[in-house]
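Apart from one protein chain that is not included, each protein chain of the complex appears where it belongs.
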Amino acid sequence: MISFESDYNNGCHEAILKRLMETNGERATGYGLDDYCTAAKEKIRMACNKPEADVFFLVGGTQTNATVIDALLDSYQGVLSVETGHINVHESGAIEFGGHKVLALPSHDGKMDAGELREWLEAFYDDIAYEHMVFPGMVYITFATEMGTIYTFEELQAISDICKRYKLPLFIDGARLGYGLMAEGCDVTLPQLADLCDVFYLGGTKCGAYCGEAVVFPHHNAPAHFFTIVKQHGALLAKGRLLGIQFDTLMTDGLFFKIARHAVEQAMRLRAAFISKGYKMYSDSPTNQQFVLLDKATIALLEKDFVFEQWFPVGDLMNCRFVTSWATRLEDVDALIAALPKLS
Amino acid sequence: MISFESDYNNGCHEAILKRLMETNGERATGYGLDDYCTAAKEKIRMACNKPEADVFFLVGGTQTNATVIDALLDSYQGVLSVETGHINVHESGAIEFGGHKVLALPSHDGKMDAGELREWLEAFYDDIAYEHMVFPGMVYITFATEMGTIYTFEELQAISDICKRYKLPLFIDGARLGYGLMAEGCDVTLPQLADLCDVFYLGGTKCGAYCGEAVVFPHHNAPAHFFTIVKQHGALLAKGRLLGIQFDTLMTDGLFFKIARHAVEQAMRLRAAFISKGYKMYSDSPTNQQFVLLDKATIALLEKDFVFEQWFPVGDLMNCRFVTSWATRLEDVDALIAALPKLS
Amino acid sequence: MISFESDYNNGCHEAILKRLMETNGERATGYGLDDYCTAAKEKIRMACNKPEADVFFLVGGTQTNATVIDALLDSYQGVLSVETGHINVHESGAIEFGGHKVLALPSHDGKMDAGELREWLEAFYDDIAYEHMVFPGMVYITFATEMGTIYTFEELQAISDICKRYKLPLFIDGARLGYGLMAEGCDVTLPQLADLCDVFYLGGTKCGAYCGEAVVFPHHNAPAHFFTIVKQHGALLAKGRLLGIQFDTLMTDGLFFKIARHAVEQAMRLRAAFISKGYKMYSDSPTNQQFVLLDKATIALLEKDFVFEQWFPVGDLMNCRFVTSWATRLEDVDALIAALPKLS
Partner (left out) sequence: MISFESDYNNGCHEAILKRLMETNGERATGYGLDDYCTAAKEKIRMACNKPEADVFFLVGGTQTNATVIDALLDSYQGVLSVETGHINVHESGAIEFGGHKVLALPSHDGKMDAGELREWLEAFYDDIAYEHMVFPGMVYITFATEMGTIYTFEELQAISDICKRYKLPLFIDGARLGYGLMAEGCDVTLPQLADLCDVFYLGGTKCGAYCGEAVVFPHHNAPAHFFTIVKQHGALLAKGRLLGIQFDTLMTDGLFFKIARHAVEQAMRLRAAFISKGYKMYSDSPTNQQFVLLDKATIALLEKDFVFEQWFPVGDLMNCRFVTSWATRLEDVDALIAALPKLS
């Protein structure tokens, strides 16, 4: 079976395994106070062009979202997200567990519209009863989104401008940031993204690492005692070097971005094949997640040799997700393309 | 520098690294639904002699404690622990973050006294105002304790009996369970421990793994939807196979227990040397953590070549902690013993 | 100024003040353990035709909603409500503060549609990722709704049936239950309502009392230690007799229902006048809240002598709320009708 099930169905990049072996005999202080974490943080700061940034390593995405959001919000505030945002759908209520409401805006293929955000905020403060409501306390977006889409620089700037006007921190969930920045046609750079937001993370789990998300407060603006907040959330890894070594490796010589670009290229080959063979894409994704509408017979045929997810029905068809990753091989994509029947 | 700083200052057992390399090219479903997790769970069930046990893999100790405690307690209940219990001191309030009070009992070198537990419970229900108080909802103990001590079978049974009488689940924090079970003079077996409690965990982080704690509900008694509760706590690892592979390796041919025994043996050598050279131990620990009272001159001398923690002053002396682990080498201990001056 | 601003802009029914005076010199045990509470509970049980019901007195609506919902939900569950439900909009995130998500369904003039509820539940359990989502744990509806509407018996039964099928407790927020049951055309009786749900409350604050909500678990099905949960939520009144005396008075000789009926009658007179003078109602409310679309000139005219709320614009008009209560006088309504210009 060849798996396009997800971008966390693989192990880790071999360069990481190599480093783990080389360093295994060493002794190091725990909790991220080791030299590997220090080196990795410095490389991330350089990649962001933010020498003063605060960087922390956490283990997974849901954990990172909950920790950052709880750290930034006051108790009476909620977080603005599109309806399809990961925190609003697939985190088992981790945000509410921390006491906060997710204030949902419409999703446009996974993206938030700056104009709708502005209108929501205007309407909130116009409401005679707003003091009886949950205050907006921050804005959460994903890059790339859950639907594989990305924001243009202009779109990101527009959202950032509104956040600044309303003094709302902007948080970018970067679980798939590598695939977003390396996407076909992406006009946003990592330093620009760091400029426009108040906090974001570089997702390692889905892009080369076994686990790990690097949280960046680009403007030396980490909340007081964020270390303790991370610990309180059960997100502080005792052997922090496991995260440090992984990110140090990924951030060396641009490995993180190279392997992300590879995944995107494979996804683009797949998309081109779907389209050329007459299939309709559910969304126009320039990243490593491709959504295509398949009929039952095609699904049955492909399921013999390939693993992929069926998300939800669209009319008589099914919206199916095919995900590439840094670990996807050229021959995997070739095989899928070859197996794909041409629609008459 | 030779480090006795902690039992999480090392990498992972080489057998694990080997397995990670061998399996790195494979594809597997995420979230612990892979074959390695399945195999590891089965081996754990066998080691516990509990074929019906429910087993889950989480990443770290604080996270595991918070998730298990939140899952077992009702909102109006708290958890009984000794004052020095990890959840009461060193988890940055993770239990309170989940809404629960830690109800503190006296600590006897880190251990709970069954008689004091019974008296506490009797006093609680005798109190005219108990409905205005936090109800006891479970009992939490550590094995080995934070002070390196362990419970005898009889002591454990006495606590278990009281828990049963008051219908309180008994939760054993096993972050150092390997070192506890393999301790000098330990008369408790893993199946006995599994019999006597309602939930415990096998700590991988401190005993051979890079990360990972295996939560065991021995009596097929996991709370409904514990998977979702784990996810909500940010404790569900996307690439669950990382945990599965580690525990599968550790539970093969008793590796976990062998390497724990090694650590205990090195600690016993260290203890014997401290005592024979005239030092006073702070506590009588049969496990991998040794607490010894040192004067400033000796500390200064040892700090040149060795890393260890100074916990707190005891009169003019300092209570210092030396920790061995599965990774401690014979020559490390030899060097420390050689460097240790004889007290006149 | 004559106020139609709300149904909590008044004092309390004079019969209650009389009882407070008569009983003021007495001594009574606190926390609701007094004879007045006992008597009031018994009268509520009789009115519901549920001799075995568990009854508790809390102070206000938001507090009651949060306490009941927290008591019934497990940590990984959320509460289903229509988007316009009070808990989803106007409680400052009290439900999320307790750790739970409000799962929002479409609102039909404030009402939940049984078919949409069933479809939501079917879709939830059909979702391949539902274990990563917030589980539905209960259903919350309001009677009368925030838009003044009420459910028919058939509608209520349909919702109740689905709840039973999915083992979801049904909670009816009765902050305006008196006005709902006494509404024009209501075909639901209090005993029927008690039959169909798992918990509801009789709102005193908006119907005759100074404060107080009577929570009823009709089937002797209060959660264990609900008293303590109430205390934990800061909802236990020390001088519980204040609530007991008020409800005992309101439940004597049907006073509660008589005064609610009075309010509805005044609202119906108002509605008839609006319609006969050519105004368009925003919703078709048979209860004490009337929503009418007014132009700016009419608003300016009426504001000279009357207090009412402007909710939100509808095209060029404004949706305005006029609320009657047990304390609304015939002459207040007469005056408003007289002041209302006829639309040409």
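Letters A, B and C name the chains as they come in the text, with residue numbers starting at 1 for each one.
Heads up, the rule we're going with is that a contact is a pair of C-beta atoms (placed from the backbone, for glycine too) under 8 Å apart; a residue touches a chain by one contact, two chains touch by 3 or more.
This is a predicted model, so every value here is computed, not measured.
*Asks:* The complex has one chain that is not drawn here; which of the drawn chains does it touch?
*Replies:* The undisplayed chain, in the complete complex, is in contact with A, B, C.
*Asks:* Looking beyond the chains shown, say which of B:Glu14, B:Asp35 or B:Glu96 touches the absent one.
*Replies:* B:Glu96
*Asks:* Provide the residue numbers of chain B that touch the chain removed from this figure.
*Replies:* Here the touching residues of chain B are 75-76, 78, 89-93, 96-97, 99-102, 128-129, 131-134, 309-312.
*Asks:* Going by the touch rule given at the top, which residues of chain C touch the chain that is not shown?
*Replies:* Residues in contact with the chain left out: 1-3, 5-6, 8-12, 14, 17, 20-21, 23-30, 59-64, 66-67, 91-94, 97-98, 205-206, 210-211, 228-229, 231-239, 241-242, 307.
*Asks:* Name, in rising order, the residues on chain A that touch the hidden chain in the full complex.
*Replies:* Residues of chain A in contact with the hidden chain: 70-71, 74-76, 99, 131-133, 135, 224-225, 227-229, 231-232.
Rule of thumb we're sticking to: only the chains that are shown with their structure count from here on.
*Asks:* Compute the centre of every chain as the mean of its C-alpha atoms, then state which one is farthest from the centre of chain C.
*Replies:* Between chain C and the rest, the longest centre separation is with B.
*Asks:* Rounded to the nearest 5 degrees, how far is chain A rotated relative to chain C when their C-alpha atoms are superposed?
*Replies:* Result for this pair is 180 degrees.
*Asks:* Whose C-alpha centre lies nearest the centre of all protein C-alpha atoms?
*Replies:* So the chain sitting closest to the middle is A.
*Asks:* Determine the centre-to-centre distance between chain B and chain C, using the mean Cα coordinates as centres, and give it in whole Å.
*Replies:* Going by mean C-alpha positions, chain B sits 50 Å from chain C.
*Asks:* Centroid from C-alpha atoms only, then distance chain A to chain B, rounded to Å. What do you get?
*Replies:* Here the centre of chain B sits 34 Å away from the centre of chain A.
*Asks:* Do you know which chain C residues sit against two or more other chains?
*Replies:* 75-76, 99, 131-133
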